[in-house]
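In this view, the complex is presented without one of its protein chains, the others remaining in place.
Showing chain A:
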Amino acid sequence: MGAWLDETLTWGHALLFFLWGVILLLVVLGFVTYAIFFERKVIGWMQYRIGPNRVGPWGLLQSVADITKLLIKEDTIPRKADRALFILAPALAYVPAFAVLAVIPYTQKLYFADINVGLLYYVALSGISTIAIILGGWSSNNKYALLGGMRSAAQMISYEVPLVISVVGVVMLSGSLNLRSIADQQGDWFWQWNFLPQIIGFVVFIIAAVSELNRTPFDLPEAESELVAGYHVEYSGFRFAFFMLTEYVYVYAIAALTTVLFLGGWHAPFPFLDWVPGIIWFLLKFTSIVFFLFWIRATLPRIRIDQLMGLGWKVLLPVAILNVFLTAVYMELFVK
């Protein structure tokens, strides 16, 4: 498919692109549906509960029922809200979340767009979602939503910086911004993957990523016990569903990105396990990251906003820069 992107656009190609897009959309929607189910089950087990078990066998259709409910719910727009922005915000949040998935390579051959600046593309597009959250908070004309939106803006901006700088080390080691070649260059043995040589960068990346996802312990924008629901407090029905969808699509994106950048993508942990298809390894790593994200939600309390800012600017950013420096020194001394 990468080759087609370079050719002139014909109707046939456009149709193919469209079809691939639809397939990816279906995969993502399927993931979101069952990620929510999985999250509820995992947290349920951790809390001595059963989790959803009524709709369908083992509760498998619970998320489907929830989404159907949201779909047929009345769509309310507050009278004093800024109508145009209020309607725009959920869509604006979702589009970049979906668009960043284009550059994720799943195996050596299975990928959508093979862009040379794939990592940059990911980071740049995911920043747009912040605007959507501020818009949503602002246009709702609700004080809680405004506070949530403002918190979110502050949080996402201050965590995007360490997030980007933490992956610079990986980029330096592999000498490429192309996600496919970054994944490809990681070795056959699991200790050759980026997460061990880049352990500082990996830890910073995970912390910043959790914060970017607005998940516990960094779920301040929607801190339920303080701000009731944060920026989407006035949204209902399918517009609300879009915000939720965005969040889970970002879980998908971040889990996939972590797998590609730090966990060797589709590589098997040992060369003698190479006969197992790469996609299986990718999915295993991907699922463990998703599980990790759900796990900390059941474990940790929420951090305070000033502590969050302090952590971002005073700890993560210097550590990330130090990581870049150490990587540079290492490369100067040993790689050359």
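Criterion: a contact is a pair of C-beta atoms (placed from the backbone, for glycine too) under 8 Å apart; a residue touches a chain by one contact, two chains touch by 3 or more; residues count from 1.
Rule of thumb we're sticking to: contacts and distances are computed from a predicted model.
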Complex member absent from the view - protein name from UniProt, among "ABC transporter ATP-binding protein", "Sulfite reductase", "Ger(X)C family spore germination protein" or "NADH-quinone oxidoreductase subunit D": "NADH-quinone oxidoreductase subunit D"
Contact with the hidden chain (one of A:T68, A:N116 or A:Q307): A:Q307
Touch with the omitted chain, as defined above, among A:T10, A:Q47, A:T76 or A:Q192: A:Q47
Where the missing chain touches chain A, by residue: 43, 46-49, 143-144, 146-147, 151, 216-217, 219-220, 223-228, 297-307
